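The block that comes next holds chain A.
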Amino acid sequence: MDDELRRGFYRQMVRIRTYEEAIRADYHADKTPAWDIGAGLIPGEMHLSAGQEPVAVGLCAHLTADDGLTAPHRPHHLALAKGVDMRKMTAEIYGRETGLGHGKGGHMHLFDPSQHFSCSGIIAEGMPVAVGQAFAFHRRGTTNVAVAVAGEGAANQGAFHESLNLASLWKLPVVFVIEDNDWAISVARTASTSVPSNATRAAAYGVAGERVEGNDVEAVYQAAGRAVARARAGEGPTLLEVHTVRLWGHFEGDAQAYRGDELAVAESHDPIPAYEAKLRADGVLDDATVEAVRAEAATEVADAIAFAKSSPEPPPAAAYEHVFV
Partner candidate 1 sequence: MSVEITFPALGKDPDQQGVVATWLVRDGEPVTAGQVIAEVAVDKVSVDVEAPTAGTVRLLVPEEGVATPGTVIARIE
Partner candidate 2 sequence: MTVTDQPAAASATRRLTTAKAISEAIAQEMERDPEVFVMGEDVAAYGGIFGSTTGLLDQFGPTRIIDTPISETGFIGAGIGAAVEGMRPVVELMFVDFFGVCMDQIYNHMAKIHYESGGNVTVPMVLMTAVGGGYSDGAQHSQCLWGTFAHLPGLKVVVPSNPYDAKGLMTAAIRDDNPVLYMFHKGVMGLPWMAKNPRSIGPVPAESYEVPIGKAAVARPGRDVTVVSLSLSLQRCLDVADELAGEGLEAEVIDLRSVVPLDREAILESVGRTGKIVVVDEDYRSFGLSGEIAATIAESDPGLLRAPFTRVAYPDVPVPYARPLEYEVLPTHRRIREAIVSVAGR
C-alpha cells in the first residue's frame, strides 16, 4: 500500500481523535461541580467516537462528495472523514448561528447537503434514508453510492432488515456498514444478537457480507473498497461489519461500570498508537512527521473551536423558522 496513502490514514485518524478529545474537554468543562447535562458550552448528550476512527477513515477514503452517507448518533468521525466542514460542524455542536443547521440540530443531527451527509439519533433509521439516496443515484444513472453506518445494536431493529431486503431486491448501490464496538450502551453484543456476526445476516437478504476483525484501517480500506466498487458497478449492496472498539463511554458521563475488566483490555487496543507503531516500523512515519501531524491537527481543531465560540448564538425568534420551506 502506498506510503502517502498510509500517512494520510494516520493523519486523518489523529485529526479525528484530536477533535474528539477537544470536544470532550469542553463538554465536561463547565458542567461541574454538580454535573448538569443541560449546562455549559455544549449542552445535551455527547457521543464520541474514540477508537472507531479506522472505520470512518478506511471507508471514506473511497467516497466522494457526491456519495451519500447517513450516520448514527455517534457521527463525528464519519463527518470529518467524509469531508464535512469542521468549523461549521463545530459551530453546530456548540449551538451557534453559523452551524450547519444554524443551531437547530446539534451534535446528533448534522446535515451537510454538499456532502450528501446526514445523521439521525434514532437507531437504524438512517438506513432506509440511505436506501432512498441510492434509489435517486441509481435512477439518475450515476455511479454514486449511499452508505449507511450504524452500530451492531442497530442490526436488531426492523429498519435494518427492511433496508437490506429493499436494497437487495432493487439492487441499489448501498453499502451498509455496521460498527461493532461490542456495546449497545451497556448491553454486550452477545446479549443482544442471535448470531456471532452480522455479516452472516447478509445471506438472508441475498447480499454480500463481510466482517473485518482487528479494527485496522487498512483492512477496512480493502473491504470497503470491495463493497463500494460492487455498488458502483451496479452489482448491489454489501453488508460490511467492522469489529471496532469504543474507548470511551456510550455517552459522555457514562461511568461504564458495566464493562468491568473489559474496559482496560479495550483501552489497550487503541488503534491509533498501534497504527503509528506499525508505520514507524515500516519507515513511513518518524518523530518529525508525527509531531507535524499532531500539530496540524491541533491547529485545525483549535481554529474550528475558536470559530464556534466566537460565533453568535441564534436569536430566540429563529426557533420559529424553518418548520416549513
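Observations on the structure shown:
Please note the rule applied: contacts are C-beta pairs under 8 Å (C-beta built on N, C-alpha and C of every residue); 3 or more make two chains touch, one makes a residue touch a chain; residues count from 1.
A quick word on the picks: all candidates are chains of the complex that A comes from, given by their letters.
Nothing here was measured: the structure is a model prediction, and the numbers come from that model.
For chain A, the touching partner in this complex, chosen from 1 or 2, is 2. By the touch criterion given at the top, residues 68, 70, 99-105, 109, 111-113, 116, 118, 120, 122, 125, 127-137, 139, 146, 158-159, 162-163, 165-166, 169, 321-325 of chain A touch candidate 2 in their complex.
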